[in-house]
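Below is a slice of the complex: some chains, not all, each in place.
Chains here go by letter, A and B, matching the order in which they are written, and residues are numbered from 1 within each.
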């Protein structure tokens, strides 16, 4: 179905491409990516945790919120440094604009760090690479990755929408539980509509969540479906020797 | 599309894997699985029936409920015994923790027996194996298995949500018919929202139902679609000799 596709390199989002000659060009970039991914993943989780505490722990004294915001801005700084280092190492000759154009997802994730979960493909691959051999089959890996990303994206989206909605007049999202319930029905495209965001920003985040959820849960569903077909077709093949 | 996948063995859920050398290791495990699957399936149905009677027959005298609970706990005991036997036979050297980690779905199903329907892949295969040759084509088998699982999962989920919601204040799920209607619109991702659960536990079950329904009905839809493509492409191939 898709054999002549030599251009996509693993870990790159579908919107980006690299010159083949540049790929092998700078071993420093490869080294940077290999070494930075672990720490960056940790910083991402820290960022998410600080954001969650900031949003959910409303009764916390002011200095607690200050600590959370400090962690958030520090993490953002780390992401910025990583972005600049990648630009300098990647294409010394290229302008910043060209880099932005060639790394759309990276740039989006830098500006909206709450979308970090979408960059976890590479994280996942690093973790996999550390093992001698992958523990899961192909479909299981796609299901695990998409599922994890969907959970993280959903949790982050529920947090962000909750922050926008909780004090809005006439809002139906009043507790974080409401937001999680709304998020679950959104990300699976069930969409009850008993609880919905009403602020413009909340709705904008919701649209992002719809699209992300559609794509990620679609991948889970599709892989599960392919896995079932494979299991049942394997079964058919085994019949002759089994008899 | 997916040829080099030697690790998935039929009947295993996508999240589990077995060491290849262990697979052929213990003929006692194979014998246990072959012999126990029929009775376990019967026990599962008994469990489900007792649970349904317990939830739906509210006017039943107290001793009737006691009988149902007795059946439920007895069935649970049987599931536990099966789990322990599999662990002992499977990997004598492995710790219980390793077994839990390697058999995620089995463990989940043990703790939440209402999710038993998801283990019916293997049941289905046992039934198929008893026949000389499968009566249905590949797609029909996937549709039959996924459809049956979705029906069972939906019925169980509707029961469980009904049990949580029926006495909640302000609930919109008041009869089992309401719960079935809500479940149907949820599992197909239609999601009207005219009737929705409002208790935290009811909503948690609902999220499980959304994901399970998405995956199972996605498999039904995908297989039906592939089957249609196959029928219509066969038709095209037949044209030349038909003329």
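Here is the rule we go by: a contact is a pair of C-beta atoms (placed from the backbone, for glycine too) under 8 Å apart; a residue touches a chain by one contact, two chains touch by 3 or more.
For clarity, every value in this text was computed on a predicted model and none was experimentally measured.
Oligomeric state of the entire complex in this file, given as copies of the one sequence with 2 shown: 4.
In this text, only the chains that are shown with their structure count from here on.
Superposing subunit A on subunit B by their CA atoms means rotating through 90 degrees, a value rounded to the nearest 5. If you average the CA atoms of subunit A and of subunit B, the two centres end up 29 Å from each other. Across the complex, subunit B is touched by residues 1, 135-140, 143-144, 177, 181, 184-185, 188-194, 217, 220-236, 238-239, 242-243 of subunit A. Subunit B makes touch with subunit A in their complex at residues 1-2, 5, 7-8, 10-11, 14-15, 17, 121, 125, 128-129, 132-134, 138-139, 141-142, 145-146, 186, 189-193, 196, 200, 203, 206-207, 210-211, 214-215, 218-219, 222-223, 226.
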